[in-house]
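Have a look at the structure below, then the notes.
With one protein chain removed, the remaining protein chains of the complex are shown where they sit.
Now for chain A:
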Amino acid sequence: MRPKLLGYPPDGGRSSAAAETGLAAASPVSPAIAVRGLAKVYQTNAGDTVHAVSHMDFDVDAKEFVSIVGPSGCGKTTVLRILAGLVGGYSGSVSIGGRVVHGPTPEIGVVFQDANLMPWRTVLANVMLPGEVLRLSRNECRERALALLKLVGLEGFENKLPRELSGGMRQRAAIARALVHNPKILLMDEPFGALDAMTRDTMNLELARIAVESGKTVFLITHSISEAVFLSDRVLVMSSRPGRIIETIRVRNQRPRGLDVIATPRFSEMVLHIRHLLEGEGAPASTVTLAH
């Protein structure tokens, strides 16, 4: 029983090699994320094929905040999962920090649509989980976790169980967890999708601040155009079937921005422009509403 339990998965060696090299400094010239000619075809059980993504090319520079918007089912989650090393079997090349992706790497922190906290762990223990998986020093990890919980405004909730938190608080704990092993890159898949508009505003302000303060490269999927414009240096607009990038919009304002930029004409122009792009693609109205 013992050897079986300790048996490494087929890709175990590879991901551990990635873990070690991940600590070495990446070459400063290569972008944080580089995607070239990415295409992904899913085979369904019924035997048909779904062209989820085709011919995608984009870069994300170090410390850049890039959002991706697009109609439901256009392949946003697929791209994120490929970047995270959770999905294989694609064509084209994906590299993180100048190295080709072969599987998950600790250089990345992922925030999923659901907080996915372990209900049997306290908030602090949940945030420390990546440290346990990656066998980081327990004390250092604990200190980082406490600091991050403070950063996301969860001071005083360290010893609560996830079920004692609100949805927004859980999502904030998930963000702290994604940052605890100090990844250079943060991937987020509609992290605030389940929140009401007011909480969402607050969370966006916090995210804008955290991204700049911690100097992370952020790749964010969202359904809210104004959220994308508010937070990002660049917004990638996708169309569906097959999923591809139809336009890239650069937002030049200095980050982090205050909520007042939302009232500027330039901001509404950009939002409207993206909205027209998506409507031209026949996106359902619900995916392009202005949440703010």
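Rule of thumb we're sticking to: a contact is a pair of C-beta atoms (placed from the backbone, for glycine too) under 8 Å apart; a residue touches a chain by one contact, two chains touch by 3 or more; residues count from 1.
The rule is simple: contacts and distances are computed from a predicted model.
The unshown chain of the complex is recorded in UniProt as "Membrane protein", chosen from "NitT/TauT family transport system permease protein", "Membrane protein", "Lactate utilization protein" or "Fe-S cluster assembly ATPase SufC".
Within the whole complex, the absent chain has one touching residue among A:Pro31, A:Gly97 or A:Pro130, and that is A:Pro130. Within the complete assembly, A:Gly85 is the residue of A:Gly85, A:Gly168 or A:Gly243 that touches the hidden chain.
Contacts to the hidden chain, counted on chain A, fall at residues 1, 4-9, 12, 15-16, 18-19, 84-86, 103-106, 108, 110, 112, 114, 116, 118-120, 129-130, 132-134, 161, 163, 177, 181.
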